[in-house]
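Have a look at the structure below, then the notes.
A single protein chain has been removed from this complex, and every other one stays in its place.
Presenting subunit A:
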Amino acid sequence: MSTSLLTTDARTKKRNAAEARFKAYGLGAIIVAMFALVILLTSVLGNGLSSFKQTFIALEVELPEDKLDKSGVRDLAVMSKVTTIGYAPILRNALLATLAEQGIETELSNKEISNMISKEAAATVRNRVLGNPDLVGQTVRFDVLASGRIDGFFKGRVTMESAALDNNTSPEALEIAQALADAGIMQTKFNWNFFVWPDASDQRPEAAGIGVAILGSLYMMLVVLCLALPIGVASSIYLEEFAPKNRWTDIIEVNISNLAAVPSIVFGILGLAIFINFMEFNQSSPLVGGLVLTLMTLPTIIISTRAALKSVPPSIRDAALGVGASKMQSVFHHVLPLAAPGILTGTIIGLAQALGETAPLLLIGMVAFVREYPAAFTPESGLFGEASTALPVQVYNWTQRADPGFVERASGAIITLLVFLLIMNAVAIYLRRRFERRW
């Protein structure tokens, strides 16, 4: 019996099916990976984009002299005796007056009305008044923060059903908020202050920002850049250009590739034991954080710098030596400038890695609650010695808080972090494209 060449036999069919299956597995794997990336990014963006907007209430606040300035002569010492507790009723009265003016009737108690305004608002008004005592006695327009629950209502986080179960707000309060929003008095608008404000306490997620965290991260990146780049480049030059092939340099090389794979938390333990317990640097200071991150990024920078140095062809070195340069001159005058784009790219990628690192910073005390903007230098604590926090640690910190408003803040901080990373990587890619040479 003969079969045509054009009909495939059973065995070939089976083999072809296996081929198609195998290919489908591969494609499936890539689709799963892409899907994971998309889900991850949508989850973060979905949770976090709302943190860039914030609900404010426009209030005409009457600042009565008899409450705020007992002295009557704008004496700051007397005025600052009135704490935020004294300012809260003034804000509440202003809100009640606004409600009456708009014809919105309410049966809510005074406390519930107060709860609609952020606890931070009283401090804002107080600071404004102490900064400009002449405001006392006038009626001034303030854009004060609405409380976290009201803000959550406009962002869809708080609903009528959840409010009914909540001690901090009620469906009636939300209805009033809706009426105020319809009247244009309550507005949800872009909130620049998120990038400027420091962290806030547990009860006021609406006032929390990442100002201190960005500053702390910036300081640490400066420390890392100033230490890791020169040390990394110097040690790469030695290993790549000068080191004799012997046991000692072998040890250094194995050691560097192992350091690159040591878990980051181990560097945190090192920082705690050496920099804080032994050298007695300040806890949670950007200096210690920067030192730890320097040690962590050093292997990355060394590995990429060595690759960049290696890619410079030996003829360049030979030409320099041929016209009478010393070995050192050939390296510093010719090889290093040609390798610079590669080194820069590697450094930026190392910095991006350091910027997102969290675990070692937890151990050196950067989880502390910091509301003061750290100074770059003070005589008491030295360079970068003041307590600070960092962007990724701030995210961790907020995930540990009870109020669900902080999840939104954490996601917002992450979006900011990712934008920074995106910019750094884009710059690295641009530099590589623009200056890369093929010999």
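One rule holds in what follows: contacts are C-beta pairs under 8 Å (C-beta built on N, C-alpha and C of every residue); 3 or more make two chains touch, one makes a residue touch a chain; residues count from 1.
Note that contacts and distances are computed from a predicted model.
**Student:** Match the chain absent from this complex view to the correct UniProt protein name in "Fe-S cluster assembly ATP-binding protein", "Phosphate transport system permease protein", "CopA family copper-resistance protein" or "Protein-export membrane protein SecF".
**Tutor:** "Phosphate transport system permease protein"
**Student:** Can you work out which residue in A:262, A:376 or A:423 touches the chain that's missing from view?
**Tutor:** Answer from the full complex: A:262 touches the omitted chain.
**Student:** For the chain that's not shown, point to the residue among A:302, A:320 or A:351 touching it.
**Tutor:** A:302
**Student:** Given the full complex, what residues of subunit A touch the hidden partner chain?
**Tutor:** Spelled out for subunit A, the touching residues are 15-16, 18-19, 21-23, 25-30, 32-34, 36-37, 39-40, 43-44, 47, 230-232, 234-235, 237-239, 242-243, 251-252, 254-259, 261-270, 272-274, 277-280, 295, 298-299, 302, 326, 328, 352, 355-359, 362-363, 365, 367, 382, 392, 395-396, 399, 407, 410-411, 414, 417-418, 421, 425.
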